[in-house]
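Apart from one protein chain that is not included, each protein chain of the complex appears where it belongs.
Our next item is chain A:
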Amino acid sequence: MSAEQQLLIAQHVSLQTQETCVLCVGAEGTSKHDLSLAILKIPVKFSLQIRTASSLPLPEENADTRPRIDFICFLINMADRDSIQVVEKSLSLVDIRYFLGRACLLVGGAHSHKRMTDIEQVTALSDSYNLPLVFGDIKVEKERDQLARRILCMVEIAAGFKEGVSPSVIDSTKYIST
């Protein structure tokens, strides 16, 4: 197992620290920095760090000082075919425990006339990794704020700051066909 892969192993979240770190992974042009800034603007009760990466694996330098990552947000722009490939590749390097409510897939440009990727492709990706889909356009200010809040909401649950609610509780509300 390489050093990069080890980095992405989910660790048990300790409630005492109240520190979280979110990783945003997306190719160029997915506005991940805008999103990160929008998230940081929202006041929260815990300390929040956001790191961005244009693809996984993460570089080896600084690996020892990097904090534990609680939540990964993958970004796709449907108008850009490369962005989905980057995410597809990166997903294969992520520890399986992240897919139990500690990751999400943010999809931009779903209604854009310039879209290059099929919605089916995105849905298939989300189905195979059990990634919740979040749609919205980061470039529109109102939507960006809303997106940031939605991601924060998921981070809060994933990091265990909501009492009595965990990702698996939420998963249990899914309808299971008999």
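We take it that a residue touches a chain if its C-beta (ideal position, glycine included) is under 8 Å from a C-beta of that chain, and two chains touch if they have at least 3 such contacts; residues count from 1.
Rule of thumb we're sticking to: contacts and distances are computed from a predicted model.
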Could you check which of "4-aminobutyrate aminotransferase", "General transcription and DNA repair factor IIH subunit TFB4", "Centromere protein I" or "Thioredoxin domain-containing protein 17" matches the UniProt name for the chain that's left out? "Centromere protein I"
Residue in contact with the excluded chain [from A:V107, A:L125 or A:A159]: A:V107
With the missing chain put back, which residues of chain A would touch it? List them for me. 104, 107, 109-113, 119, 123, 132-137, 142-143, 146-147, 149-151, 153-154, 157, 162-165, 169-170, 172-175, 177
